[in-house]
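Handing you a structure now.
Excluded from the complex is one protein chain; the other protein chains are retained at their positions.
Chains here go by letter, A and B, matching the order in which they are written, and residues are numbered from 1 within each.
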Amino acid sequence: MNKLNPIEDNIIQKNQSKQTPAKLELNNHQINRLKSGKILNNKKISFKFNEEKLQGYEGDTLSSALLANNKIVVGRSFKYHRPRGIFSAGTEEPNALLEIGKNEYQEPNVKATTIKLFEGLESRSQNHLGSLNFDLLAINDFLHPFLSAGFYYKTFMWPKSFWEKFYEPAIRRAAGLGSLSGMPDPSTYDKGFLHCDVLIVGGGPAGLSAALEAGRANLKVIIADDDFLFGGRLNSENFIIDDQIGSEWSKKSVEELSNMSNVRIMPRTSIYGSFDHGIFGGLEIKYDNYIDQIGKPRQILWKIYTKFAIICTGSTERSIAFGNNDRPGIMLSGAIRSYVNRWSVCPGKNVVIFTNNDDGWRTAQDLKNKNINIKAIIDSRKNINLNDKEIPIFKNTSIIDTSGRKQISSVTLSSGEVLKCDCLGVSGGWNPNVHLTCHQRGKPIWEKSINAFIPGKTPSNMLVAGTAAGLLQLGENLKSGHTKAQQVILSLGFKCSSSTPPKAENESANNSSFWHVGASKKRSWVDLQNDVTTKDIKISYEEGFRSVEHLKRYSTLGMATDQGKTSNILGLAVLAEYSGKSIPDTGTTIFRPPYNPVPIGAFAGRSRGKEFKPVRLTPSHKEAENLSATFVEAGLWLRAQWYPLKGETHWRESVDREVIQTRKSVGVCDVTTLGKIDIQGQDAAEFLDCVYTNGFSKLDVGKVRYGLMLREDGMVMDDGTTARFDLNHFVMTTTTANAVNVFRHLEFCRQCLYPNLDVHLISATEQWAQFAVAGPNSRKLLEKIIDKEYDISNLNFPYMGCKKITVCNNIPARLFRISFSGELAYEIAVPSRYGNSMFKVLMDAGSEFNVVAYGTEALGVMRIEKGHAAGNELNGQTTAQNLGLEKMMSKKKDFVGNILAKRSELNKESIVKLVGFKPVNKEIELKAGAHFISLGKETCTKNDEGWMSSVAFSPSLNHSIGLGFIKNGNNRIGEIVNAVDPLRKSNVEVEIVSPHFLDPEGERLRE
Amino acid sequence: MNNFNLVAEPPLGFNQKKFKNLILFEELEFSLISVSLSDNHYTLFKKNIFKSFKLDLPKVGSTKISTVDNTKIIALQPNQYLFMYKRISDFPVDEIKSNVGIGYYSDQSDSWSIIKISGENTIPALERICPIDLSIEKFKIDGASRTQMEHLSVILIRIAVNEFILMSPRSSSHSFYHILTQSAQNIL
Partner (left out) sequence: MVINHPLLGPRDASEFVYLGDASLMDRPNWLDKDAGQKFYKYQYLRDNPHLEHKELWFHEQGDRSWLIVTRNISTHEILTVELAKKFFDKGV
């Protein structure tokens, strides 16, 4: 142990002599603050706890500031609502869970030990009905005999109907921790990506030692620590490194590191998970105070790509289970050292230490050096090498009970002796923080010499140093960080620096395996956060929950925000004792990310509200807005759905008008969203033969053909037209929804199935703004805008023609004579930069024909009137045969889907066929999704003959029409069936008709 | 003469936006042509490129710039090159074809919105959205790559240590621009 001169600190007595007014005010508030210490030179900070105004210092955590102000009770326990105080000084904290912020900024279940104190911080205790000091739900504490492990499972079983209405709401109210504001979180969050040669997780002695060496060797280093101050335990101890006090050494190390451009120092960054291939997740806290945020992200979730990682996550002290070991004022012994040494706060004036190892003695020493009264050291061990003449020592003794409801007032020893005290430090030994080494299924192994688990096999690019590796003594800890860094340096082919590892003494530890006080008759807590006692573990075991994973789920041991950081091993040891097995044989539960809680907001990052996904706009979007279009989402696209005119109050009015006017004269629609794929190469035609059911080799240059594409299992994947502009140049169109999938599929065919074909693909969807110009006057309209040298008369540019032309004085364009509406129609494409202008020009040039802009709704109506299949019909479960397109499946060549489409089940006479439907009573509206039942048959699955896939009101026919699939449909034209929709309670008699409601011979197309 | 004329519109039209140590600039004056090659084109293509541009072909993931006329040749995938140069006319395919003669051409000029990002905060801003390692040792000057940022496909070309060309699909370019300005604001 380090022999430091006692610093002339004193507990400030309440009744001490008069001082300066400012200091007096401070003293009166921060009564547990020591008289001197570095922190006292820092800026004062005001904050609130349960509406009471308090003060702390810059550099405080919320917990150190609360302790300084003698706030001993800070919360109520989860189940029994027992008063609880601060138990630890770090992320392992099970008790001090507070709500911070207010209104929409309110955040529940925040560990006071991890909150950096800031000006204006508002904090509240939680989980009590009534005030913190008088919690009505504390009645549970007296009902404890009934509230043991599995209580909920056993009790609230009957009557069954009570669960949802009564039990669950009541339990949730009683057993919840903090509460949410119920309002959207106004803070913003961001994400980011970092890359490094080596990530060092933890900025304690081992981490700093590793970072110094890796940084000096010029590796790209990231060192992250969840604390705002680097140094880890060095800030809580009085160790000497290289002849200076540890906290000074770490400060200087950080200074050296921050001068290296190859090192990124990330304080307040919690590495919460380790993932495949060297990826780590980190949560960086940027702003605590919402007032400072001004729209900036409060937290950043980093995805860190590493070549190597050195895990220097340190260790966590564990408790000992004994009677009433949960009282306020009972703390981890190491935490007391942290408060005294780092924050100049002592949580008590008469302190008892209960330990099973040498480390507890260190707390006594440090406190004694600051003139804090140590009442006694209770050591469970028989043989101890240590001694202190000024402190009463009780060897081979344990604590069996404590008293004091709001703060510990005395301890009862196994000898029967009762000692008065106001603070009890407990040390049960230290557990290496192995969590990150386990996230890829690494299994920790039991190390007998320290009575704890140490990391087992880790991925080859993950090394562990310091106390995380089980090296609990400072000298070897520092050395291991240095050594592991050198291993990484050499693996990456760099040269090690000539520096030697930092030097420090190895302090004594002498761990013993003493877990709980069997002699205690009183409840002995294992997991403070979940109110799990040794008795609960015993009951679980006796009821058959013998696997540690079962124990965890049944008793809730090790769950919630602290994930059992102080309780897991203790619980395991108690279970091992009951089962008569060794601890390693009992096994551990699996550690999964996150190591520390990560807010959902941080995972969402920017992807909130409208920023959830990008939006794609069509080239004519601006002009469509000018025409007051209503827009609809189609995948990522926003498309004009209809264009309401002044006075139109119902969408049907607009859509009907658009359809009628298009069919009567001419209409224009932006169809840019359809996928366009440029297919070129000597074997482009052969390639199309492979991917389409029908042939393309014989398609003439300057012609377009409709193509049908199958999946290999014979189902229809997509359809569209493909135009041949040149012998070796085709342009394929896909449906809007399938554009990405078809491109991927074509690349698969090109690279994996037909690698010997000379064919090249590039997407041209974004390149061309494409417009459908449909209706009897479409040619006349186009003739006004295309350049004079191009002839698009019916004779020279017949149906299914395609041509590269120029428009509007030498702007390149592609013209296709294709029709989705059934009218004489064209599609014209110009480079996207001209798209918005093109839409305007078409509308201007068309004004003499009374041209109409139409949206996706009218487009849909017209395709249903014409009987074209679309997304509703190509749903991935329909075949060419279902669609009545079996004649398009070539018998002369192979194509994807060829063989499996021939399966007999897909070719039976009874398969469903695409046909049209019209209501017998024309007044009635059809519903998509209705199922067909033959007249007179009962409505049941057995009699189901098919379904209605698309419906529309046809303004051309003036009644509702539908497309759908019905068994053997093509042979049942004229038959009446019922279209039944039990969900929406409708049953309509419909007549089976041809799917081509208009112009079945296609004469209009060829005019 | 045709009575109707078309007006070209920029994908974004913001021209330039300045933040602290960061400038976003919309590049409008470029033509982009993709040229795909058959295996048997390769030798001749290489020869023609050298003749016309005094250039060897770039490796996949990089760019070469012609000293003759500043044409950039960007290699993003095997057997395909993207030519980028100051816009001359609305018929860029014909322009390149007459120079190189061989391969399969596709005009891509209007497929992308091009934003130049520059300034000391370039890397911190991109770090928030770009999964690729942008350290100068890993992504060298003239390096080129396609990746995804916030669900969008983006092509990056490094011009200088703190200067990149970012090409994102035209239809979603306003979303990408929003993403960039958000990054710029978030890092300040």
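Definition applied: contacts are C-beta pairs under 8 Å (C-beta built on N, C-alpha and C of every residue); 3 or more make two chains touch, one makes a residue touch a chain.
Please read these numbers as outputs of a predicted model, since none were measured by experiment.
The hidden chain makes contact, of the residues B:N15, B:Q77 or B:S135, with B:Q77. Taking the complete complex into account, A:C752 is the one of A:I294, A:I600, A:C752 or A:L935 that touches the chain left out.
Although one chain is not drawn, the whole complex shows that of A:R744, A:K922 or A:R1006 it is A:R744 that touches it. Within the complete assembly, A:F275 is the residue of A:F146, A:F228 or A:F275 that touches the hidden chain. Mapped onto chain A, the interface with the missing chain covers residues 193, 275-279, 303, 305, 440, 712-713, 740, 744, 747-748, 750-753, 755, 894, 898-900, 902-903.
Residues 37, 39, 42, 59-61, 75-79, 131-132, 138, 145-148, 153 of chain B touch the missing chain (whole complex, contact as defined above).
Going forward, only the chains that are shown with their structure count from here on.
Between the CA-based centres of chain A and chain B the separation comes to 33 Å, rounded to the whole angstrom.
On chain A, the positions that touch chain B within their shared complex are 188, 190-195, 220, 295-297, 300, 303, 305, 606-607, 611, 613-619, 622, 636-637, 672, 678, 680-682, 728-729, 758, 760, 762-768, 784-788, 807-812, 830-838, 841, 844-845. Within the complex formed with chain A, the residues of chain B that make contact are 1-11, 34, 36-39, 79-80, 90-91, 104, 106-112, 127-133, 135, 138, 150-152, 169-172, 174-176, 178-179, 182, 185-186, 188.
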